[in-house]
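Note that one protein chain of the assembly has been removed; the remaining protein chains are unaltered in position.
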Amino acid sequence: MIIKMKKDASLEAVNRVLDYIQEEGFSIKDVSSERVKIYGVIGDTSKLEARDFYAFTAVGEVIRIQAPYKKASREFQALDTRIDLGDGVVIGGDQHVVMTGPCSVENETQMMTIGAFMQKHNLKILRGGAFKPRTSPYAFQGLGEEGLKLMRKVADTFGLKVISEVPSVSAIPMFEQYVDIIQVGARNMQNFHLLKALGKTRKPIFLKRGLSATIEEWLMSAEYIMDGGNDQVILCERGIRTFERYTRNTLDISAVLAIKELSHLPIIIDPSHASGRYKMVDPLAQAALAVGAHGQMIEIHPEPEKALSDGAQSLTLERFERLLTHLQPLADVLGKTIT
Amino acid sequence: MIIKMKKDASLEAVNRVLDYIQEEGFSIKDVSSERVKIYGVIGDTSKLEARDFYAFTAVGEVIRIQAPYKKASREFQALDTRIDLGDGVVIGGDQHVVMTGPCSVENETQMMTIGAFMQKHNLKILRGGAFKPRTSPYAFQGLGEEGLKLMRKVADTFGLKVISEVPSVSAIPMFEQYVDIIQVGARNMQNFHLLKALGKTRKPIFLKRGLSATIEEWLMSAEYIMDGGNDQVILCERGIRTFERYTRNTLDISAVLAIKELSHLPIIIDPSHASGRYKMVDPLAQAALAVGAHGQMIEIHPEPEKALSDGAQSLTLERFERLLTHLQPLADVLGKTIT
Amino acid sequence: MIIKMKKDASLEAVNRVLDYIQEEGFSIKDVSSERVKIYGVIGDTSKLEARDFYAFTAVGEVIRIQAPYKKASREFQALDTRIDLGDGVVIGGDQHVVMTGPCSVENETQMMTIGAFMQKHNLKILRGGAFKPRTSPYAFQGLGEEGLKLMRKVADTFGLKVISEVPSVSAIPMFEQYVDIIQVGARNMQNFHLLKALGKTRKPIFLKRGLSATIEEWLMSAEYIMDGGNDQVILCERGIRTFERYTRNTLDISAVLAIKELSHLPIIIDPSHASGRYKMVDPLAQAALAVGAHGQMIEIHPEPEKALSDGAQSLTLERFERLLTHLQPLADVLGKTIT
Partner (left out) sequence: MIIKMKKDASLEAVNRVLDYIQEEGFSIKDVSSERVKIYGVIGDTSKLEARDFYAFTAVGEVIRIQAPYKKASREFQALDTRIDLGDGVVIGGDQHVVMTGPCSVENETQMMTIGAFMQKHNLKILRGGAFKPRTSPYAFQGLGEEGLKLMRKVADTFGLKVISEVPSVSAIPMFEQYVDIIQVGARNMQNFHLLKALGKTRKPIFLKRGLSATIEEWLMSAEYIMDGGNDQVILCERGIRTFERYTRNTLDISAVLAIKELSHLPIIIDPSHASGRYKMVDPLAQAALAVGAHGQMIEIHPEPEKALSDGAQSLTLERFERLLTHLQPLADVLGKTIT
């Protein structure tokens, strides 16, 4: 951490800062030029908040050099984290996992159709919303526990794993009972109360990036979970908010590369939420595979026009089958196995 | 709601959309031009989600004309909502309420000093954080229930009201016991699970705008609370995220005017979080008063250099006293009473 | 165009709006509901500015339904525009053109090395900056006309086409003399004076997307050029500004798909400027090919550490060669020819 003092700071005010730093157990290097006093703070500064130093009247600018996250960082762990879900499904290695399913779990027919379809195509991870976070209180809010039960039943029938979004701390025990991966939605990325509680479960966590979150903030949220004791975190880029309105969000495809440089955690892309338009999902899925993501999450629905939520971005089973035929030859070229 | 069909949509696909609209109980007006089919959906469309229509293959564009919120809207209630806290403190009328206190409750000395200071200046609403949402798991997280008790004690000693941020649904009963206004933090603005639960309390809710939320999303979050049965909602603009990094956030002062046009709910400004710089708080507070906000929330600390959080934006008691002497003559000119 | 009147608008004020619309030669359809007066404006509304209607006191909201651009739109021209540069190089069809060269033209050795390298790899379009737009007046500003001459010489030696960024209207004649494609930089995307003048040249224009431009604004800038008489416009997505700072900009890869839906103009991706990091260029280039872009522009430099500008995002010739070996098998699978 580098601290630049104000030009007109008194010696006494500067010393108050330096004393504080030393009391906290850090050492100091002087990098001052003739015009301005600058100090380097040496030690494990991940425990310091840069902003707090601005309370000192002498401080002009504080610049963090060490990342504020630790356990999530590539420096802390050089090797890629691999999350083994059993039955040969591993996220974070050479498999390119294609999670799929409907936005909302609606009824048994819908889910059984999808389960059979997935089995046929050798796909392993079933997604589906049972508790839906909707911006309108008047919109369909999901089937609740009924939905989770249904997913579990379908998964057990067809040999699948289940992922679903948890709405709150109090629902965690229920989720532990039914699902294999617990999803944290974009709007809960900084629900620190929830993150802490998820640090205590033994289920892998699927952490969606917040709507306007920076990569650093996202990794800090992973850090919360890991610091709580659960190092099974999967990151999911699902589009960020930009000025562009033609797409629902803007897929930040470079985030895959940034995460791979900064962290050892697996990174998945969600082209359905990122674009919000079913026509874009197929080419974006190809790009996601080409750029090196560890997998994707794609929404499908047997009859999108009758979906109770997000039909706009759901593929029909026919379109999704076509998508798979596009991914396969690319995966072959790139040396990846689609799961 | 206006629905524009795709140029090449088949008659049959268009009819599927029109049938659906009529089944849902709406009527239709044809506004088609020669080149493109366009339909108006007539009825209470606040219950429709525009995005859902894109699932129909015929639909090109959906344009919402009615606001998606209802109870929060000025059209629903023409008169300003006034929230009466007792002892003559009313938010939403001619009073300009200046809520103040430390970022975090730290200890009794700090709080008693601030309580006595507020009594001396005839200020009525004490703020303070007991459960702090921190981006780093390694930062000070607040005193918890101890902090709430301390605030209540100080408030009772000096005749004050208490406002504090609730971390989760499970903490609501505890908050109902100690505070007069329950605050929802910016990062929880779309924690719908929490919003629903707050609809069931009888305490006024202080709803901070999310970091990148639009005004419409913010009002939709108010709608969640109101739809649950609690119409005592106060909105707080606390700065939004922009590309500018010199300030912590960017105060959207026009939001005060937008809220007053679109809604009947009171609107407060938080210049401390908006700027993150104590030097800017005084002139921004003057601007907030001039633009017509119903009040402000300003962080103070007897010794900002020793604050356990957000000292950077806290005013010393001396600086805050000076700020009050700047606000008073403006309030006189503008016909407002500072409380 | 849909015009929603204010709830409390007087009949007389509403009629002033309707009279104006009819005087301008449009017809009107009434879509009013019981609660609010709404009118559809029928005709070629691309010539109307939605904002202008807000000057009428009766007008509450104006919603554009027809795109404000015309010649650039897919509705105006269904078939893809193909830009034939001669010698078999065509942008906008099945070729995937890989334009390459240094950020800045520096000297003859540098350029001859690159020219020979391109010939060897059968690449056809040489890029290079001669007039550099730099955010700092103290940074290297380019070789000027000397740079253009050098590019022309190298291109003629190795059978290449030249693309370079034009700084101003007065430089257009000079560019017409030396280059095959005239580039408009991101910061000039809304320099309307320049766009108008480029409408008068017969050279193809390479129009970079502005730093925070929406796709609609970008297509409106293309419209300026096309309306001036030059329909040879190539669009280039080069990353947009977001809150993320790890990458220089954020590559909006979905923009390729949006442009292909909305327009008939070719769309190129610039992974070098989008990421600002040479390590990301290779995987992003693979994604750009997979998503269906008509080509890319990639910066290279024989010795990036000695580059006078943007060495950070320039590939060495070795890295670029490796990139080409990655693109080739993907192009084979996707049925594209790399040029």
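For reference, chains read A, B and C in written order, and residue numbers begin at 1 within each chain.
As a convention for this text, a residue touches a chain if its C-beta (ideal position, glycine included) is under 8 Å from a C-beta of that chain, and two chains touch if they have at least 3 such contacts.
What you are looking at is a predicted structure, and each value in this text was computed from that prediction instead of being measured.
Among B:77, B:119 or B:247, only B:247 touches the chain left out of the display. The residue touching the chain not shown here, chosen from B:5, B:215 or B:265, is B:215. On the side of chain A, touch with the chain left out of the figure occurs at residues 2, 4, 7, 29-31, 33, 36, 38, 40, 42-43, 61, 63, 65-66, 75, 241, 243.
In the full complex, chain B makes contact with the omitted chain through residues 212-216, 240, 242-247, 250-258, 261-262, 274-275, 279-280, 283-284, 286-292, 329-330, 333. Think of the hidden chain as still there; on chain C it touches residues 16, 20, 46-47, 49, 51-57, 68, 131, 133-139, 167-170, 187-188, 190-194, 196, 211-212, 217, 220, 223-224, 227-228, 241, 248, 276-277, 304-307, 309-314.
Everything below uses one rule, namely that only the chains that are shown with their structure count from here on.
Ranked by distance of CA centroids from chain B, the top chain is C. Chain centres here are Cα means. That of chain A falls 27 Å from that of chain B. The distance from the centre of chain A to the centre of chain C, each centre being the mean of the chain's C-alpha atoms, comes to 31 Å.
The mean-CA centres of chain B and chain C are about 39 angstrom from one another, to the nearest whole unit. Among the residues of chain B, those in touch with two or more other chains are 241.
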